[in-house]
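Here the complex is missing a single protein chain, while all its other protein chains stay put.
For clarity, chains are labelled A and B in written order, and residue numbers in each chain start from 1.
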Amino acid sequence: MTSTLYLDRRSPVHRLNPVTKLVAMLTIVVIVFAVPLWWVAGLIVVGVVVPAAVVAHCGGRLLSLSLKLLLPIIVVLVLVQGLTFPGGKTVLAEWGVLALTTEGLLFALGIGSRIVCLVLTSVLFVLTTHPGDLMGALTERGMSPKFSYIISSTLQLIPAFRDRADGILLAQQARGLAVKGSPLARVKVMMPLLGPLVLGMFTDVEERSTAMEARGFGSAARRTALIPVPDSTAQRVSRWLMLVLAVAAIVVPIVFGVL
Amino acid sequence: MISLTDVSYAYPDAEALTLEHVDLEVERGSIAGIVGASGAGKTTLAKIIAGFIPHADGGELSGTVRVDGRDLSTGSLVDAVSVVGLVIQNPFNQISGAKYTVREEIAFGLENFGTPRDEMQRRVDEVAALLRIEHLLDRSPYALSGGQQQLVAIASMIVLRTPVIVMDEPTAQLDPAGTRMVFDVLSALRETGITIVIFEHKLELLQQHADRLHVVADRSIVLSGAPDDVLADDRLAQWAVGTTRYVTAGRLARERGLLPPEVPLPVSFEQAERVFDRERSVR
Partner (left out) sequence: MSRADAEGVAPVANTAGADPVIVGMEVLIEDVRFSYPSGVEAVKGVSLSIRPGERVAIVGQNGAGKTTLVRQLNGIFRPTSGRVQVGDWITSEHTIAELATRVGYVFQNPDEQLFARTVRADVEFGPRNLGLDSAQVARRAETAIEAVGLSGVADLHPHHLSLSERKRVALAGVVAMGTPVVVLDEPTTGQDAAGVDMIAQVVAALTDAGRTVIAITHDMEFCAEHFDRVIVMAGGQVLVDGHPRDVFVRDAELDAAAVEPPQLTRLARALGWDDQPLSAEEFVGAFARRGAHS
């Protein structure tokens, strides 16, 4: 069962400490929001995200997933901003009250390029970082084990929940419940099954908490980890550098008023 | 090792007691089998021995529960679970959900207690070999069958090496070969001084492996004794507890005058072999 989007590949990107990747992602987020220039976002995509995706052998999956997420956003953005941008002066085409303006398109480009950059960066992060490893790395840095447990178990339990829903549906079909093909009909059929499914999950949660307590989940001992999280001096240094870069991206435009 | 004296318990908001005047003694390094009809209060008893009652479930607990010389009702749940391990019925709900391989799943408890990494690795490998699940170590715990999950749940508990382990029907989803292996493992653990309390319906195996049997009925422990004595007791049927087929056959032969009443009822295969063979040779 695949519980997350994680792609199990051997690559230098996969081997990076999850915290390094997390910091890199956050740095990009900060830069892209602090520096409102479309070509900065473009440069990050071309100069950082795409090479990383190639090295990680995740290019295809990154492209297909991102397209699914981005296409509707971009279409809406271009239509809405390009056609109805209030400050639009340079009219390229006109239909009644709607006017396609250069200013509108530029504005859409500004927003769009940042969204593209953010989506690509976060999808690549998810594709190359195992949530378990991320939680392990964060717990090692003092994040509460309970918080880390909640995140990782939710990620795993969602597919478990889906499996159980499928199982219950199957069992009801085996008792003569007719399920027609259309998604709407399926949803209708599933509705009465949802209540008990949720109730069942609550009983499960209770039992699971007993089982987890029995395995020392409430222990105050400092947690150890079976599988060490890889790290290196180079990564530590680069994390600090990225932090400096992010701070600079915020401070420089304010202080010097460059933009 | 385990000593319950006059223990009574009612769940929060319950009108009636679930258990009443329970006395139970389990020696260090022994296997205690607990049998009883479903709904007799076995799961509640398991939670009391493991300290989950009253720490997690609340309710009214009276009497004393001492495990390894300590009163479990004082102190915290963490204190209790570092002495008593608990394996619950449903293996699916014992998967932490936070781990992506069986290997990490088994280590989960060790991580919680802060066990050093190299010791963890050694202990996980050891327990996996013991339960013959080495081939599952790199699989996802969710991709296993019910029986395999049950073995992982057992491994996840015995890896902690608590002095006492309580197991609520740990072999329900296992086939006979798997069940036999689990009982063999439990016998081996007993040899290392670990005390085991097992709630089971599989009587022939309890007869072979348990040092004592205790019958739960009418909200209390109504009979305790050596497996041979307990399984031959005439009152088992009235408590909705079965027995081995050897006893059933012996009793039937006795009723028909084929076995003299002074011959003890055979409880095990070996005893039955002697009883039914001797009878033939006598004639």
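Rule of thumb we're sticking to: a contact is a pair of C-beta atoms (placed from the backbone, for glycine too) under 8 Å apart; a residue touches a chain by one contact, two chains touch by 3 or more.
Since we're looking at a predicted model, the values are computed, not measured.
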- Missing-chain contacts mapped onto chain A: 164, 167-168, 170-179, 192-193, 195-197, 199-200, 203
- Item | Interface with the unshown chain - residue positions in chain B | 36-39, 43, 89-90, 145-148, 169, 172-179, 201, 204, 237, 240-242, 244-246, 248-249, 252-253, 256, 258, 269, 272-273, 276-277, 279-280, 283
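One rule holds in what follows: only the chains that are shown with their structure count from here on.
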- Item | Whole-Å gap between the CA centroids of chain A and chain B | 45
- Query: Within the complex, which stretch of chain B touches chain A?
  - Reply: 47, 50, 52, 56, 76-78, 81-82, 85-88, 90, 92-100, 103-104, 107-117, 120-121, 124, 140, 142-143, 153, 156-157, 160
- Query: Can you list the chain A residues touching chain B in their complex?
  - Reply: 1, 3, 130, 132, 135, 145, 148-149, 152-153, 156-157, 159-160, 163, 204, 207-228
